[in-house]
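Omission of a single protein chain aside, the complex is shown with its protein chains in their original locations.
Labels run A and B following the written order; every chain starts at residue 1.
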Amino acid sequence: MIESLDLLFSASLWAAVLRIATPLIFGVLGALLCERAGVLNLGIEGIMTMGAMIGWLSVFLGADLWTGLLVAAAAGALIGLLHALLTVPLGLSQHVSGLGITLFAAALAYYLYRLIVTVGESPPTIEPFRPLDIPILSDVPFLGPVLFAQTAPTYLALISVAIIAYVLARTPLGLAIRMTGENPHTVESQGLDPTLIRIGCVMAGSALMALGGAFLTTAAFNSFFPEMVQGRGWICIALVVFSSWRPGKALLGALLFAFLDAYQLRLQAVVEGVPYQLFLMAPYLLSIVALILVARRARVPEALMTPYRRGER
Amino acid sequence: MSTVLRLASITKSFGSVTANDHVTLELKEGEILALLGENGAGKTTLMNILFGHYAADEGTVKVFGKTLPSGRPRAAIRAGVGMVHQHFTLAGNLSVLDNVMLGSEPLLRVRSRRAEGRARLLALSERFGLSVDPDARVSGLSVGERQRVEILKALYRDARILILDEPTAVLARPEALCLFDTLQSMTRQGLSIIFISHKLNEVMAAADRIAVLRGGRKVAERTNAETSPEELAELMVGSRVTRPKREAHAIGAPRLVAEDVTVHLDSKPALKGVSFTAHAGEILGIVGVSGNGQVALGSLLSGVAAPETGRLTLEGREIGGLGPRALIAEGVGRIPEDRHAEGIVGELPVWENGVLERLATPRFARYGFVRRGAARGHAAGLIKRFDVRGATPEMRIRLLSGGNIQKLILGRVLAAAPKVIIANQPTRGLDEGAIAAVHAELLRAREAGAATILISEDLEEALSLSDRLQAIVGGRLSQPVAAGEADSRRLGLMMAGVWEELGNAV
Partner (left out) sequence: MRFERRARVPWSLAVAAPFAAIAAALALSAVLILAAGVNPLLAYVEMLRGALGSRLAVTEMLTRAVPLVLTGLAVAVAFRARLWNIGGEGQFYLGALAVAWVGHDLISGLPPAAGIAVLTFVGMMAGALLLSGPAYLRLRFGVDEVVTTLLMNFVVILFVGLMIEGPLRDPLAFGWPQSVPVDGAYHLPDLIPNTRLHIGLLIALAAAGIVWLIVARTVFGTEARAAGFNARAAEFAGVSLPRTIIGVALLSGGLAGLAGGIEVMGVTRGVTTTMSPGFGYAGIVVAMLAALHPAGVVAAAVFVATIFVGADAMSRATGVPSFIADVIVALALLTMLVALLFSSYRIRR
């Protein structure tokens, strides 16, 4: 018991929270951006898988780490474009198209991976992002290792939260995006093109999702293997609801979830006699509980999942 | 006075329907022009072309002497045209300021100038007497307030020509009068205004000039001084299908009785202690401005909502909260307010829609299986008897026109020979021919002894069909008045909630 509480004061736990949260932050931001414009993107799980694979592959083939992230983001945007084309101009079911995108992107990622790494071979590794160890700051006790010795993409994720929050709340473009998710006809009547806005948001959001995946292979681990995304995408979809479609709260949700995940990992070592699967289940079950708590109060973008057709009401 | 707007020979067709046929229209500076016409006369299409929502097949739009490119709302806004839509294009989850500022700045500006925007909005609202709170969430505003936001939105973009589509459809009379005052003061400040309407009295009261559209054509143009409501009515309607008349006849025993019924929607009281009695062979009209409790009343009488307190009885038996199926079994026929959202399942075929609400009855089901032969035959019968044009039992119902869908719903109700009919806005949005058909059927059911509750926002309809009338205001019902003692003016007052001093209830 004492030990489980002691864990809460270890810097390594809190450092792990930020690390575990990073892919979720990217993912939840991406999903949030899509949904704020009115498009549910269930392609997230597959897009994250693709991002993980492409990020790793680019570096494996000789690109530097940042280029790897960039290529992963571009791949994500491309897959996002596919989802956007199917759901926005064609107006197909966002549920079914998204699931199809997930199946497709994950399958494609595994296929391409297997073209390079055959079955049975141990997954080839790359040299991943190193913790930054910001001079002086990282030597501060406790706070140093937690806040100032993360890998660069973690800081990128935090900066992205600020950027997305600012864009949505403070710029004309953000207002147009929000309005597209609420009432695309209004956007059209102001001479803006809701179709383009939606496509753009789905592409940008998907690029962020792919970055979340790429973080896994270029910073958290150093190789790619199938099933490595492990439902993180779906958790992000739940976190968006939990956050009421607000970037700040989304960050909070991702951190909370990562905390639970990091804590249960460490508890496993301390608490004996409880099967480890129960600990692993906890984050998924808690996500569902979180959804139940907020579902009634959630202020869903009004036009979410409603296809927009010009001249139709 | 100079011409600020000129529509020249605008033509637009949708498929085989010609919505606008070489319409030419001019608007002078500082003038209020009314565009008068019935539903389906082409008014809204014309204004949508002017504003760039639709591209015209032929013809040009000139604003301040410059031709507008077609199909580009942005160009219309730039040229100084602002439009206030009938169904407001506001986002309920966003603030007033958000709604007003959308699209008013370059999209890629790195910081929205909200402080300036707020100051400008407040200045405008001061100047034109349209008070709003910039930070209020739109979903919390009343209908009248939302309309103000829509108008301010247009003014914010320096609109010098304002187009209002049926601006009074959702307003009570005092609000409407207030709106026209505002419009007058705007013209004094140099704005030019077009408003669309089908109400003769408000056109006469507010417009300087009146253009009448009928069947997609401009049939006349008059200044206010040279015309009369009678002439306008004739111009607007042309040789109209005559609506059937209600014949006086003896009224039977009380059928449907509500005593002090309260209904909550979303845990808020929406009907507050209403009482009424509908007799056999009687049509009881419930008139009111939209949003005054009609939805709750319709839900209650359709079995979708249950009374919180009070009694609702049919021939003495309590029927409050029974649910749709049980109500139908008791002999209640229901015509829903929104035929597309509630009346039909558009993707299902006509025959399934024809029997959906009686699917569990022995006539259409056995051992849980649908008796398809019986159901199809029933639908074919309805199509024939109620003249549902262009329909076959197998066809997806959404492909029918609104009027034909309504005929099918009406047939579905009347085929069961109901004791009570709930007709909620039965002719909203229908053309004249369909309206006449619906009215005739309702009157025939009245002859046959049904008790009908007619919930309507259309005064003319309510007056011509109802034996007695009650007004619904803020979730309460007035005392009933006999049709013979009611006229538009008196009903207007009742609908504004001024009924106590009128007294002399029936």
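Criterion: a residue touches a chain if its C-beta (ideal position, glycine included) is under 8 Å from a C-beta of that chain, and two chains touch if they have at least 3 such contacts.
Everything numeric here is computed off the predicted structure, so don't read it as measured data.
A.B. asks: Given that one chain is not shown, which residue among B:G343, B:P418, B:G475 or B:G492 touches it?
C.D. replies: The single option touching the absent chain is B:G343.
A.B. asks: Taking the entire complex into account, which one of B:R137, B:R157, B:R311 or B:R325 touches the absent chain?
C.D. replies: Looking across B:R137, B:R157, B:R311 or B:R325, the contact with the absent chain belongs to B:R325.
A.B. asks: Could you tell which one of A:I237, A:A250 or A:A303 touches the chain left off the display?
C.D. replies: Looking across A:I237, A:A250 or A:A303, the contact with the absent chain belongs to A:I237.
A.B. asks: Which of these, B:L122, B:V219, B:L265 or B:V370, touches the one chain of the complex that we don't see?
C.D. replies: B:V370
A.B. asks: For chain A, which residues reach the chain that was dropped from this view?
C.D. replies: 42, 82, 86, 90-93, 95-97, 99-101, 103-104, 106-108, 110-111, 114-115, 230-231, 234-235, 237-238, 241, 275, 277-278, 280-281, 284-285, 287-288, 291-292, 295-296
A.B. asks: In the full complex, which residues of chain B touch the absent chain?
C.D. replies: Residues touching the hidden chain, for chain B, are 302-304, 323-325, 328, 334, 336, 341-348, 352, 356-357, 359-360, 365, 368-370, 372, 394-396, 399.
Simple rule for what comes next: only the chains that are shown with their structure count from here on.
A.B. asks: Which residues of chain B touch chain A in the complex?
C.D. replies: Its residues touching chain A are 51-54, 72-77, 83, 85, 87, 89-94, 98-99, 101-112, 114.
A.B. asks: Which part of chain A faces chain B closely enough to touch in the complex?
C.D. replies: Chain A reaches chain B through residues 170-176, 178-179, 182-183, 185-192, 299, 301-302, 311, 313.
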